[in-house]
Structure formats: structure tokens, C-alpha cells
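Incomplete set of chains, arranged as in the complex.
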Amino acid sequence: MRRTFLQLLALAMLTGPVMGPAMGPAMAAEPVKVVYHLTEGLDQASRAMSNIRNHLRAEPETKIVVVANGDGIKFLLSGAAERNGRPFDAAIAALAAQGVDFRLCSNTLTAHDVPVSRVLPGVKLVTSGVAEVARLQAREGYAYLRP
Amino acid sequence: MRRTFLQLLALAMLTGPVMGPAMGPAMAAEPVKVVYHLTEGLDQASRAMSNIRNHLRAEPETKIVVVANGDGIKFLLSGAAERNGRPFDAAIAALAAQGVDFRLCSNTLTAHDVPVSRVLPGVKLVTSGVAEVARLQAREGYAYLRP
């Protein structure tokens, strides 16, 4: 069966150019993708927001996904503010408008007894934050970064 | 030019079995592999144990290796307990039974003057924890995660 698949693939290749991860060079043309993993709390989140702004200023094509679990979810809840009193929601909305995805661990919501209604609009829930972080690297070619 | 190469490649494929990541789909069929890197101490280890349980509940096929160095080794020594007093050894044994590997840095044992006899049964020693973390990513396709 494996062989049949390969034969079909080879046949497909004969019909024209093929691109994507099988071909290294095509990979280099893709934008860099990176997951920012947040687990600590509001100070780490402040650093992360600043890091991401700098990242996109230096490399605007970068695809950034933020995955938060544990205390990392706090900045994604309504009412969360930075040390200087500035609320997180506007900064998050601004980055989301630039294409940054924010994903939050549902397991953490349950474990910390946080109602879903407190999650900021636009934030996506994932079943397990850590599983998402591993999946993005293993399946979607994301780099890892812990701010 | 690209096409010519692909045609030759396709031809080559028709002649016999080809294996490995050259074929994206084959890669996707493998389980996700991830190294949890622990360096901080007992609180980080508690979080990690909980993370790993959630991870395996969400994605039971995941291959997880825990590599501990520096203060990260403390939970792998006999007598170590979580903040709530619960000893780590039972939780570690339970995860090991689910296929999680625990690897501990021998350099740290020496540097911290910890006798090997204190290392929990089932924990594997590696020469250098950091070298192991890099090797797993570069040579065995592991994703990285720092709890």
C-alpha cells in the first residue's frame, strides 16, 4: 500500500512542478512561523507583547501564534492590565489585526475555574495548550520561542 | 530545470521503495515527539507533571521525553515531594508506565554532589542534559517545550 501511494505520488510529480516541504528550497520561500509559549503570568505577557511588536517590525512576514497555558492565560482574560495600568485588550487586538493568533488552553480554564465568558474576544480555545505547542512544531513547521 | 529533476526523482521512485521525511505524508503519520526541558526545581516539575498528563489525555499517541538538568533534577531524587506533600515517585512511575521517558543529566549529579543512589528507579542517566535536548531535536525530530 505504501508503494502504491508512492507510485501515485511519483505519477503526480511527472505531471508538473511540485512544491512544499518535500522540496527544501520551497520551504525557504515560506514565511518563518513561530509559536510564542506563555506560561508564567502578566510580566511575561508584557515582555511577549513587546517582543512580538519588535519581531514584526524586523520581519513583517513572520507568522506568529501565541499559545498560553497555566498562569500564561491571565493576560487573555477581560480586565487584565500591564504593570503600568495599560489594559492588555487593546494591544492584543492590535496584534491580532496584524495576523497574530492567540490560543488559550481549555484545560487551564477548567483547572483554574475561569468561566469562558472572561476570555477576550478573538482568542481561540484549544483543548490542551502544551499539545498545541508540540503539534505546531511537529506538524506545521513552527519554531519555538519562550519570552 | 526543476521539472527535469522531479521527473528523474519520480522515475527513481517508481523503481523501488523510498522512505522517510522526503515524503511529507509519511512524516505526518508518525506520532508527535516532544522533549520537556526541566531546569528550575520542584514547582516547575509539578507544573510539568500536570502538563504531561493533560498532553497525553489530549493526544495519547505523543512520545514524551523529559530531560532534567540543573535544579530540574530535584524531582527525580528519592524523597522529593510536591508542595502539597505528595511524593513525586508515584506520579513519575505512572507516567513512565504510559511511555514517558525521564532522563537526568549526569554532569548535574557531579556538580551538585548528588550520589547516583538517590536517583529514582527507571530514570535514565545521560552525560549532558543540554546536549541531549539538542540531540533529540536535531537528530530525532523532537519538538521543544519548557513548562
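Which chain is which? They are A and B, in the order written, and residues in each are numbered from 1.
In this text, a contact is a pair of C-beta atoms (placed from the backbone, for glycine too) under 8 Å apart; a residue touches a chain by one contact, two chains touch by 3 or more.
The structure presented is a predicted model; accordingly, all values stated were derived computationally and were not measured.
Whole-complex copy count, one sequence throughout, 2 copies displayed: 3.
In the analysis below, only the chains that are shown with their structure count from here on.
Per-chain CA centroids place chain A at a distance of 21 Å from chain B.
Interface residues of chain B, counted against chain A in their complex, comprise 2-3, 6-7, 9-11, 13-14, 17-18, 22-25, 28, 32-34, 47, 50-52, 54-55, 57-59, 62, 141, 143-147. The touching residues of chain A, counted against chain B in their complex, run 2-3, 5-7, 9-11, 13-14, 16-18, 20-22, 37, 39, 69-70, 105, 107, 111, 127-128, 130-131, 133-135, 137-139, 144, 146.
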